[in-house]
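Incomplete set of chains, arranged as in the complex.
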Amino acid sequence: MIKAAVLGATGYAGIELVRLLSNHPEVSIEVLGSQSFAGKKISDVYPNFRHVLEKECSVVDMDAVSKCDVAFTALPHGASKDVIPALLETGVKVIDLSGDYRYDKVEVYEKWYGQKHSSPELLRESVYGLPELHREKIKSARLIGNPGCYTTCSILGTVPLLASKAGSTKNIIVDAKSGVTGAGRGLSQQVHFCECAETAKAYKVAAHRHTSEIEQELSNIAGEDVMISFTPHLIPVKRGILSTIYVNLNKPYTTEELTEIYKDYYKDEYFVRVMDPGILPEIKNITGSNFVDIGVVADERLQRAVVVSSIDNIVKGAAGQAVQNMNLLFSLDEKTALATAGFYL
Amino acid sequence: MIKAAVLGATGYAGIELVRLLSNHPEVSIEVLGSQSFAGKKISDVYPNFRHVLEKECSVVDMDAVSKCDVAFTALPHGASKDVIPALLETGVKVIDLSGDYRYDKVEVYEKWYGQKHSSPELLRESVYGLPELHREKIKSARLIGNPGCYTTCSILGTVPLLASKAGSTKNIIVDAKSGVTGAGRGLSQQVHFCECAETAKAYKVAAHRHTSEIEQELSNIAGEDVMISFTPHLIPVKRGILSTIYVNLNKPYTTEELTEIYKDYYKDEYFVRVMDPGILPEIKNITGSNFVDIGVVADERLQRAVVVSSIDNIVKGAAGQAVQNMNLLFSLDEKTALATAGFYL
């Protein structure tokens, strides 16, 4: 059994991780770290866990964590990097769900997050935890920077066009729609039910941090600097992201040809489901699951691909991907505890 | 491995059954019966199943079913009883999700369903599949009448008060609120998104069929004829029922005392979670799970208990309960494939 600690267990990403791990046959949850709910049972904070997992939350105790094999840090951006160096010293492997260890270059982090990085050497060592792109490195990593939600959805939706050179690196536009769990459990006027039901909005236009993460990975794939327009939107669903991605094509393609490029690129990827021509992703198909659904259409009038990709932001965009990374790290079948259909209903 | 057939696999109860069975370690799904989608893969009808279960749907083939150990019939009321006698003759055990085999007395069925029953002898043989009340009989049944959704929620919420004689059998009122999956997948004006978002309504007041099922079981427990007011409502959620139940008390009780009666009555029941005083069920805690959450409050001014019970109508109210019954029928741990937390998010 893999002994696991979850730090930040009572946030939305944290509790989804607890949900997935509580169904994992090879994992025992040893530590549930929660600043706000220390001393309370997780099943008192989230009563859906009554009779399933009734363990008590605690403030982080390095001694307890040191007896674990892996620690997941689902802490606010910035807070992760304060605790992770100490975690690593205890010998546990760390999968960090924040933005703190996702970057190749410390300057990019510091520019987009507006703060100094306190452990740039660890940032250099860390592996970007997107298995579909970095599987081999993940297997032997000590510290994994688990990708962002918009990021995972947008990168996986775009990569085959750049890798195949079918798509141009200029004029890439990602228009993403996210559920409200993406805003976290904290309170603000914008997450009040009456302020976000029956409405939708764009936010942080041309300014969202995930832009930099997407650009990093697309640039690596393209072998040149890629800059994109990324526009996040909030829509009234709890879970899920749907990204619509516009990529100009270097020559004419049909929808069938583009679909073939995607199917070929992802032919060995269990968690990527490329839709047949004429079929497009819908959020309900992936909610609660670790799948990425991708559909592509050639707009032949304009020699442009329109790609739609969809993930559950707190599963493949956070907790599920973290479990997938853990499975790789501990040489388990990558699908363990993750090969389940989306909720749909 | 238990070989299972699901008839009516593409309705909402059917597909939820498929979801649960596809996660069941001891079951292989052999037949996916669907009149409307015969010849199509289940994953084309419900794309959330791509990469998870890609089996083809078929019209019902008795030969194929006869090689199974169990058949689940998730067919419309009335249609079940036309096919079940033939199914039983093949030797499979049958768990029927319709209303056709839930009654002790054929007259009650015929009155509330407005049709003759074509196999009254099977109705007599069938066992009412509510494990919390009829576990032993279920284990050796050949035909199980799986209870209705409103029914399960209302019966389990009321029984401890009648069994303990704390509650009066007069003036019992059940006010139930259900999600829209309860109306099934068929199309009608009332399930149009624009007609049922941002609204709520009562329907079939003093006339809903589940009334008769609830009265049957409560009368059995009370040892006298019990008649109740049952009012179903439609609220804009996909899954879940919340029943608020009003029972006059035979003498004064405190909330703590009533809670003790419930905790005691359900002390061995994994799927019934009695809330501590001051805490009440919420639908989100049970969505996607097989749990029944129950909270009780004593209205001391009026010597009346107000009980709130909640289940997922397509899990504990249909597919999950069917799996629980199957587990009993095949001597598996009753919790197999069902011991998971609700979705919450």
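Observations on the model:
When the chains are written out, they are named A and B in that same order, and each has its own residue count from 1.
Simple rule for what comes next: contacts are C-beta pairs under 8 Å (C-beta built on N, C-alpha and C of every residue); 3 or more make two chains touch, one makes a residue touch a chain.
From a predicted model like this one, the values you see are computed outputs, not experimental measurements.
Number of identical chains making up the complete complex in this structure, 2 of which are shown: 4.
Convention: only the chains that are shown with their structure count from here on.
Subunit A and subunit B have centres, each the mean of its CA atoms, that are 36 Å apart. Residues 12, 15-16, 19, 22-23, 46-53, 181, 197-198, 238-239, 270-271, 273, 275, 279, 282, 284-286, 288-289, 291, 293, 314, 339-345 of subunit B are the ones that touch subunit A when the two sit in their complex.
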